[in-house]
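What follows is a single structure, written as structure tokens, with notes after it.
Note that this complex is displayed minus one protein chain, with the remaining chains in position.
Think of it as A and B in the order they're written, each chain with its own count starting at 1.
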Amino acid sequence: MLDVLTQVAQLALNGIMTGAVLAMPAIGFTLLYAVLGFPNFAVSGHLAVGAFAGWILNTHYGWPLWAVVPFGFIAAGVLGVATQRVVVEPLRGAASITLAIASVAVALLIENALRFGFGNTLRSYDLPLARDVTIGALRFGPQQMQTAAVAIVVMLLLFALLRYTRLGRAIRATADNASLAAVKGIDTVAIARLVAFVGMGLAGASGVLLGADTAIDPLIGFRLVLAVFAAAVVGGLGSIPGAVLGALVIGIAEEVSTIVLPSDYKSAVGFLLILLFLTFRPRGLLGERRN
Amino acid sequence: MEVRDVVAGYGASDEILKGVSLAVGERELVCIIGPNGAGKSTLLKVVAGLLRPRRGTVAFAGNVLTGAPPRQIARAGVAYVAQEQNVFPSLTVRENLLVGSYLHPASAEQRCRSMMERFPVLRERKDRAARTLSGGQRQTLAVAAALMAEPRMLVLDEPSAGLSPKVTEELFATLAGIRAQGVSILMVEQNALAALAVADRAYIFVLGRNEREGAAAAIAADPEIRRVFLGG
Partner (left out) sequence: MDNYLIAMATIACVYGLMTVSLNLSWGVTGMVNLGIAGFFGIGAYTSALLTTRLGWPVVAGVASAMVAGALVGAVLSIATLRLRDDYLAIVTLGFAEIVRLVALNELWLTNGSDGISGIPAPIPRGYGYGFSLAFLALIAALLALAAWSASRLQRSPYGRVLRAIRDDADVTAVAGKDVVRFKLKTFALSTAIAGAAGAMYGHYTSFVAPDLFAPLLTIYIFLALTIGGTGNVKGAVLGAFVLIAILEGSRYSAAFLPELSAVQQSAVREMVVAALFLLCLRFRPRGLVPERMGAAGE
């Protein structure tokens, strides 16, 4: 009995760590949705770009993880602005669903560009090995803890930016009502680009963290993307605190599900939760009722 | 503000405005009235930069602003308040005011305080999300947020829509006060008699064209206009 409890506690702990990393691309996805008005499936490709950009710096130039994370953010963010300008902006006025499909094509383009350059082989970051820390009966992986800490710091920074700065207010205002924001003098096109930078940057930074924790290949983002959507939908599409909460729920649910399900089906858990929430509580845990 | 021969519409083929002109002088309160489909709101959208006119010009304080983006028009000193969805629902009352003076960040906090002094309903609810406000409170917030931009001219689309007569009266009294402080006002109003009572001059639009114009009092007194446009 105690064993089972310990096992569940350990899995929940792992789930929180997973959720913390998942929260970053989920925030990116939900932020992009709130401001640009369509589900941007290209987060998967941008996540992979961040992972590879970080991998190059880490393995070829020996940069430590803390220095690589911001670089992954910037690489994916710059690419995000580029796709915003080249793909999304020219399609302005198209139905949101058209933009969503276009974003799938963007993801395909990016992932295949990586495949062209790096092949399908798994690669890992070059990081010092560290032994697990044991507290009571629970094991903590130092790598995972570091990863979760970085994720939490990034989220707090983002939260502060959105809540307490003039720029953050402008972003939230644009998400609420873009034409009203323009009337107030806000450059909404620039805000959309900034959001593309931040949203895709978050995906890129999480790509580095994931890569450091496991291994990378061009489909690293694609494999995660279902969990990212699930986090955003469970939390309430468009809500940033919701994305964080949703990511934790998905992270824990995925880990705990391994008690009864083969671990290959982890990503099916996210899908089931999406269906459940859309059927019974479509606005998610923290989403707003949209009139 | 000088609008000349503006032609505009939404689709590729339709023309809602078929050539309208008007002028608003400094410290003037001008009101546009007319039946539904006359193009009143469409003209305000053109003035605010939300709709590019097909022909004609819009000039303000000597600058030609025809087809300029809303941002540039805001910068020129024109503040537009739409009929609906004129506040940011998920932002708090205070945040709505601060975004109102987005172009004047230095004085934003101080103006925000004085605006809340002027409108106590807003001060009492300053940390509530705007979506929780009642219709009248929301309209007050929309006007206050527009004033945060330190505008030289206020453009209002049906400010009294959906408000009770008492709240409408208060709102028009507020507008008269704003005008007295040197802000010119252009508004479209369904509630024509109440609007004419506070306006200096008025225009009547019919089917996208100018029909009549004149001093507000004269228009309100004209028996034919009363019969056709003012329902009495």
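In this text, a residue touches a chain if its C-beta (ideal position, glycine included) is under 8 Å from a C-beta of that chain, and two chains touch if they have at least 3 such contacts.
The structure displayed is predicted, hence computed values, not measured ones.
Student: Would you list the chains present here that the left-out chain is in contact with?
Tutor: The omitted chain makes contact with A across the full complex.
Student: Which of A:A75, A:V208 or A:L226 sits in contact with the chain that's absent?
Tutor: In the full complex, the listed residue that touches the missing chain is A:L226.
Student: Return the single residue from A:V153, A:A190 or A:L278 that touches the missing chain.
Tutor: A:L278
Student: Since one chain isn't shown, list which residues of subunit A touch it in the complete complex.
Tutor: Its contact residues with the unshown chain are 33, 38-39, 41, 87, 90-91, 94-98, 100-102, 104-106, 108-109, 112-113, 115-116, 119-120, 222, 226, 229-230, 233, 237, 262, 264-265, 267-268, 270-271, 274-275, 278-279, 282.
Here, only the chains that are shown with their structure count from here on.
Student: Between subunit A and subunit B, what's the gap in Å when you average each chain's C-alpha atoms?
Tutor: 42
Student: Please name which positions on subunit B make contact with subunit A in the complex.
Tutor: The touching residues are 48-50, 69-71, 74-75, 79-80, 82, 85-91, 95, 98-100, 102-103, 105, 108, 131, 145, 149.
Student: Quick check: in the complex, which residue numbers of subunit A touch subunit B?
Tutor: Those in contact with subunit B are residues 166, 169-170, 172-173, 175-177, 179-187, 288.
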